[in-house]
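Working notes for the structure below.
For this view, one protein chain was removed and the others were kept in their places.
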Amino acid sequence: MGSSFGSKLRVSLFGQSHGTIIGALVEGLPIGFTPNLEALGTFVERRSPGRFPWDTRRREEDEIRIVSGLNAAGTICGAPLCILIENTDARSRDYENLRYVPRPGHADFPAWVKWSGRNDISGGGHFSARIMAPLTAAGGIALQILEAAGIRASAHILEIDGVRDAAFTTSDSSCSGLSALRAEMDMLADGRDFPVIDTAQGEIMKERILAAKADLDSVGGVCECVITGLPVGAGSPLFDGLESQLARALFGIPATKGLEFGAGFAAARLKGSEDNDPYEMRDGRVATVTNHAGGILGGLSTGAPLRFSLAFKPISSIPREQDSVDLVSGEATKLTVRGRHDVCAAVRAVPIIEAVSALVILDALLGDDLIEV
Amino acid sequence: MGSSFGSKLRVSLFGQSHGTIIGALVEGLPIGFTPNLEALGTFVERRSPGRFPWDTRRREEDEIRIVSGLNAAGTICGAPLCILIENTDARSRDYENLRYVPRPGHADFPAWVKWSGRNDISGGGHFSARIMAPLTAAGGIALQILEAAGIRASAHILEIDGVRDAAFTTSDSSCSGLSALRAEMDMLADGRDFPVIDTAQGEIMKERILAAKADLDSVGGVCECVITGLPVGAGSPLFDGLESQLARALFGIPATKGLEFGAGFAAARLKGSEDNDPYEMRDGRVATVTNHAGGILGGLSTGAPLRFSLAFKPISSIPREQDSVDLVSGEATKLTVRGRHDVCAAVRAVPIIEAVSALVILDALLGDDLIEV
Amino acid sequence: MGSSFGSKLRVSLFGQSHGTIIGALVEGLPIGFTPNLEALGTFVERRSPGRFPWDTRRREEDEIRIVSGLNAAGTICGAPLCILIENTDARSRDYENLRYVPRPGHADFPAWVKWSGRNDISGGGHFSARIMAPLTAAGGIALQILEAAGIRASAHILEIDGVRDAAFTTSDSSCSGLSALRAEMDMLADGRDFPVIDTAQGEIMKERILAAKADLDSVGGVCECVITGLPVGAGSPLFDGLESQLARALFGIPATKGLEFGAGFAAARLKGSEDNDPYEMRDGRVATVTNHAGGILGGLSTGAPLRFSLAFKPISSIPREQDSVDLVSGEATKLTVRGRHDVCAAVRAVPIIEAVSALVILDALLGDDLIEV
Partner (left out) sequence: MGSSFGSKLRVSLFGQSHGTIIGALVEGLPIGFTPNLEALGTFVERRSPGRFPWDTRRREEDEIRIVSGLNAAGTICGAPLCILIENTDARSRDYENLRYVPRPGHADFPAWVKWSGRNDISGGGHFSARIMAPLTAAGGIALQILEAAGIRASAHILEIDGVRDAAFTTSDSSCSGLSALRAEMDMLADGRDFPVIDTAQGEIMKERILAAKADLDSVGGVCECVITGLPVGAGSPLFDGLESQLARALFGIPATKGLEFGAGFAAARLKGSEDNDPYEMRDGRVATVTNHAGGILGGLSTGAPLRFSLAFKPISSIPREQDSVDLVSGEATKLTVRGRHDVCAAVRAVPIIEAVSALVILDALLGDDLIEV
C-alpha cells in the first residue's frame, strides 16, 4: 500500500498536501519512554517550510498534536501513538491548471493512471513532500529514544549543484578517525540553519540555490548520514538487512534517486585487499581498522559507524514553461507550474533522513531486543 | 527475519552454503501459467558456479526440483511452489580455521555476535551467495511470466575494475532511443557467457579479473538493468514505490553497496530544467521524451524503461594474509581465507539481478492486478 | 502489535477511552467509491452509547471526521483514509481507585504487567470497547461498498441471559430457505433499536438486562451474523481462510469468548451423511441444498450464506463489591467499580460485528480481485 513501513515498530502516514490534517500512526514504540515534546517541536521545525530565503514560501507552523499513545504522565504507554499536524497554508487554486496536465518530473501522470483519475491533485495530494512532516515528528521520537541509548544519527548536505561539503570522516575507523567524526557530528548539532560541516562551502551552495531560483530553475543535491553507537549484530541477513530496510524507507523520501553505503559506488573500483576492513582488538572489543563497509556486513552492523549517502534530483516544480500533454484531450500543451516550492530537496531533507534512519534502526533494535529503554 | 520478501508474491529462501539442500518457497504465483522447465534450467545455469576460468572452482549443477505448486500438467495450481536444489560440491574443511577468526569483509563477525556463536560458519552458512541459486530459479519463473506479458528485464556488466561497458540507451526515450535499447537487450539475450554489450571491453574486464586472481586479490564492479514494457502506474507511493521495493530486494544480493535509478547520483548535478522529462503524445499514448527518471515517478512506473545500476564491492574472500582477531582468545591473529571463491561479484550477479527484479515487478503488478496470465 | 488487521485492506485503530481523539486508519479502500457520509453517520449511531435505558450512561455523539483519503469530490482517492472521533464525555475521576487495583474480568492486571505499569488506566485505555467506534465507522464504509456489489451483512442478538431470538434460516439452503433468510434480513434493516427478529423475545431480553442492572450485575449474550451474495471461491486455504480471518478480527471485539461457523459445535454431533451439504444445479449454477458448512469449505466461500455466531461473556464492570488485590502493596482488597458501563455486550455489538465482517470480507475480495467498484 505504500504508506507504512517497519515491523516491530511500524509507521503509517496519512494525509494530503491540501487536506485539513496530516499525520502518522506509530505502533510499537518502546513503553516507558517519555518523549521531550519541546525538543521534538524544535526538531520538527528544522524541516518546516518557509523559514529561509531558500525555502518554499508556503509557511506551516507544523505544530504537533499527539492524540494517543501517551499516558497521563506523557509516557509512552503501549497503545499506538498518533501524531496530527494541521495544514494551515494550502493554496489549492494554484493547482487548477494541473488537473489534466501532468507536471514533468512529478507523480501526477502515473498517479492519474493508477488511481483512475480520482487522485487528489492539489499540492500533489498524498505524493507531496508535505507528508514528510509527520514522518519527521515520528522519527524525532525515535531519535530521542536512540540518543538515550547512546546511538546518534547525524546528516548533512554533502553536495548541492556540484558544490561539495567536507565529507564525514568514516573510512578511517581508528580512534583518531572516530573522534574526528564525533567532532563533525557535534558541530552539526549546534542548530545551524544550513546543515553543512564547511560553512564556507555552505555559503556557495546557498548562492547557487538562490541563483537557480532567480533563473526559474532548481538544483539537485546529495546528503550524507552517519549513525554511531550501534550494537554489533543489529539487522538481519538478506532482505531485512540494515541496507535493505534503510533503502526501502529512504527511497520513500520524495526526489531520492540514489543510495550508497560505505564506499558505495567507489567500492566497485577498489581491490578486495583495499576494501576489506581488517579487525583488531581495541579496549577489549573487536573493531575494524578502516570502514569501507559503512558499518554493515551481511546486513548486520559491525559496530563501526553506519554511513550512507543519498542523491536527490532537482525539484521538479519549476516556474518555467514546460512541455506536457492534456490527459483528457490528448493534445500537446505547455505548462507553467505555479504554487510555492523549494528549489533544492537536499536542504530540508536533512532532518527527514535522520528521522527515517532512526525509525528503521530502532525497529531493527527492538526486533532483536538490542536496546534498553 | 530477513530471508523473505514480497507481498502478494512472496519468496522465502532457506538453506546454508554447506547444507544438503537449499531452496525457495514461492507463494502467490499466478495460477494457470505453465513454466518452461527446460528454459528455466538454462537460465539458472547462467548463475551456476565453476563453468568459466573467472568463476569459483566450486562446481554445482544446480538441478532444480519443484516439489509442490504445480498440478499434474505442470501448471501453477495455486498451492505454494517449493524449489529444491542439492548442494553437491561443498568442502567444509576449508572453513575450520574460520570458526573463531572472522574474515574481513564478511558477515562472520556480526553473525557470530547476533546468533550467539551458533551461526553455521561453513561457507558463510545462510549468508552465502550460494543462497542466490534458488532465488534465481524463483525469479526465472517470474521472468517467464513477465515475458509472456510483454515485459522484459535485461542486465549486463556495466563496469569491472574501472573498465566500462557501453551503457544502455535510456536517457533518450524517443522512438530511436527506444529501438537502440531494444537492440542492446536483444544482443544480450544471445546466451553470451560474459554479459556485456561491448565485447571488446568485456575481454579487458576478463583480463583484469584473471590478473586480480593471479595477484591473490579481487575486484569490484557495477551492473546495469532495464525493464521494459511496464504498464503506467505500477507501484505504490512512498515506501512501497518501485524504487523502495527494488532497493529492499536488491540490497539483499551479497556485496551490493550502491543503487541508483535513472540518472541517479548524476541527477544531483542537473538543473530541474535538464532533469525533468517532458511529456508528448506518441501513437495516441502519453510518453516522456527523455528518461532521466529511470521510468519511475513518485514510486510509480511512467511506462518508460525502468533503469537502475547496482555497485558491488570486490569479493571479500581473498587468499592473502589479512589481519583479524580470535573471537575466543581475544588475540590479534593473521588469517588466510581458503575455500573456492569468485573474484568479481558482478559477473554471476547479472542473472540474479534480472531474477530479483522480475520477482519485485511481478509482485507489484499482481498486487494491482495489472498483469494478465 | 494488535491494533491492526487486514492485508490488501488494512485497518489500524488508535486512541484510548479517555484520550481526546480516537480513530481508525484505513489503507487499501477501493478507489472511485464515494461513501454516503450521512448513511455512515446513521450506521455508527447504532453503536453509540447512552441512547437507551439498557446502555451505559456515557453519552458520545460519535461524530465522524474523515481527514484524509477522499478527494475534493468526496470520492476514495487512493491515499490512506483516516477517521477521527472526539471523546467528549470521559470522566476519568471514576478510575482513580483502579490505578493499582485491577478489575476482575478486565485487562487491567495483565496490561499492567505487560506494559510495566505505564498503561493508561482511565476507562481501560486502549483496551476499552470505546475503540470500537472508529472501527465501526471504518466497517460502515466497507458495508456500503459491499452492498453496492450485492453483498449484505446482517447481524442480530441471538440470545441474552438464556432468552433466545429466532435464529436465521441458514441450514436450509433451498430457494425457500434463502427467501426466508432474506425476509429476516430485511426485517432487521428497518432501523430497530433492539436488533432481534422476534420482538417479543426482545422485550424479555430487555427486561432481563434491566433486572440485572437493578441487581448491580450484568449478563452475557450471543449474536448471529449472515453474509449473503458472496462470490464462490472467496478466501484462501489454511490460515487465511474466511474462518481464520473472521475469527482473528472478531475475537478482537471485547468480551468475545466463542465463535462457530455454520452448524458449529452442533456439527460435532452430526454424522457425515447429515452434515455434508449435497450439490445441485440451480438456474445454471452450482448450489448446495443445505448449508451446515455456513457457506465456507476449505476456507473458501461456497456461494451459500456465510453464517457464524459469537458468544459474549457478561460485562465485567459491575457496581458490586468484588475481591481484588493492590498491585503495589500486594494486599488483598475489595473493589467497587465505578464508571458508566453497559450491562450486556451483545446489544451494541451488533453493528460492530457487521462492520468487522465487512472489513474482513472486503479485504478477501479485494485480495482476489473478486469485487467491482
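Things worth noting here:
Which chain is which? They are A, B and C, in the order written, and residues in each are numbered from 1.
In the analysis below, a contact is a pair of C-beta atoms (placed from the backbone, for glycine too) under 8 Å apart; a residue touches a chain by one contact, two chains touch by 3 or more.
Everything numeric here is computed off the predicted structure, so don't read it as measured data.
For the chain missing from the display, the contacting residue among C:53, C:74, C:110 or C:150 is C:110, taking the whole complex into account.
Within the whole complex, the absent chain has one touching residue among C:37, C:167 or C:327, and that is C:327. Considering the whole complex, the residue from C:27, C:165, C:184 or C:260 that touches the absent chain is C:260.
By the touch definition given at the top, chain C reaches the unshown chain through residues 1-5, 13, 102, 104-107, 109-111, 113-115, 124, 126-127, 131, 159, 161-162, 212, 217-222, 232-241, 243-245, 247-252, 254, 256-265, 267-281, 284, 286, 288-289, 292-294, 297-303, 311-318, 320, 322-325, 327, 330-332, 346, 368. Considering the complete assembly, chain B touches the hidden chain via residues 1, 3-4, 10, 12-16, 19-23, 25, 27-28, 31-32, 67-69, 71-72, 75-82, 84, 111, 114-116, 118-120, 122, 125-126.
One rule holds in what follows: only the chains that are shown with their structure count from here on.
Averaging Cα coordinates per chain places chain A and chain B 26 Å apart.
Shared interface positions of chain C, defined as residues touching 2 or more other chains, are 79.
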